[in-house]
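All protein chains but one are shown in place.
After this line comes subunit A, so read on.
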Amino acid sequence: MNSRLLIFTILLEAILIISCERITPRVPADDQILDGPIEGLTSAEKTRFLAGDVAFNDEIFTSETGLGSVFVATSCGSCHAGDGKGTLFTTLTRFGQSDDTGNKFLHLGGPQLQNRAIPGYTPESIPAGATFSRFTPPANTGLGFIEMVTDADILAMADPSDADKDGISGVPNYGDLPSFLNPLPNAVPKNGRYIHRFGKKAAAYSLLHQTVNAYSQDIGISSSFAPFDVYSGLEIDPEISTLTINNVVFYLQTLKAPIQRDQNDPQVKQGKQTFIELGCESCHKQTLKTGPSQIFALSNKTFHAYTDLLLHEMGGGLDDGYTEGSAKTSEWRTPPLWGLGLSPNSQGGQYFLMHDGRARSIEQAIEMHGGEATGSKNRFKQLAQSEQADLIKFLKSL
């Protein structure tokens, strides 16, 4: 190359590189996004976190890599965009169980409807006579903390016979452990069944349990934990490595908890007071703590998820006639409220709340509370407009 051209090139390049840092987009503040690891991970743990992040968000399955033959979506990230809540579009349907005696439609494709199929296959439809419920994806943040709350702590919040007469009981969902799971050392089983905590009905024991089921039921990917084909039910080779599953579980365990914003705003402070006064906290427990964990950064930590991980009777309006584990059809697990203010960032700028996304705003969500929550719902309705606004502002700061 001609030397003048070379000098010209180098000069221009130098100018550009120097100006780069300024004219490119800024990093969003940590409290504005859900993605990112918890604090205190070692370098090796960060590497595992990244490997899990890639598998969770970027690995799109195709028919060559095992998708389907029937499925609901092609990747975890398709439904859990930005690790946040999903919409009606990413909602999945479960059917076939109406009491605690188990699912009667397992032979007809239950419990989960795979409503999509790769070309050439027919997707499932809901069999006649089966009741069903739709579930919108929850956020995946801070789940590592939730996983490590001890059974003893959960039981301490339960009040099955409403001994304190506050109208709120709360029971854990007891379920059978699938053969690939080992109970935690401090588990407190009852009649050979264990306390489950993940999912809308708290029907998954751990993040591994949820992840294995998601690969199998949502994407149609068999693993060494669940080595069968969703379409035929036949045993097949694993379509994903055990290492990848473990990395994804690690990613979920170490995904940071949402960080509260505007904590010191007077309206937010007032709203928090109202939240407590209305009795919302009877179910949406502000503070929980973790027990010992193999991941040092998760051991013995307090956190603010606004849930008690228990099932509550929520009234006829929210009763779809479908259930899982030992839960009743009208019972739902208290969902964590952390991250609520960031939900629209993954729900296309809108809100889709409650188990099936039927509530299109926080106010609507509160108004749909029934059953054990009727009292606090009614107290909310009696609030002055400005008090309601404070409460909503508080919830949006979470």
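Please note the rule applied: a contact is a pair of C-beta atoms (placed from the backbone, for glycine too) under 8 Å apart; a residue touches a chain by one contact, two chains touch by 3 or more; residues count from 1.
The criterion applied here is as follows: contacts and distances are computed from a predicted model.
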Answering from "CbtB-domain containing protein", "Phosphate-selective porin O and P", "ribonucleoside-diphosphate reductase" or "Cobyrinic acid ac-diamide synthase": the UniProt protein name of the missing subunit is "Phosphate-selective porin O and P"
Of A:101, A:122 or A:264, the residue touching the omitted chain is A:122
Among A:160, A:316 or A:348, which residue is in contact with the omitted chain in the full complex? A:348
Which residues does subunit A use to touch the chain missing from this display? 2, 4-5, 8-9, 12-13, 16-17, 19-20, 23-28, 59-65, 67, 73-75, 78, 81-82, 87-89, 91, 116-123, 345-349
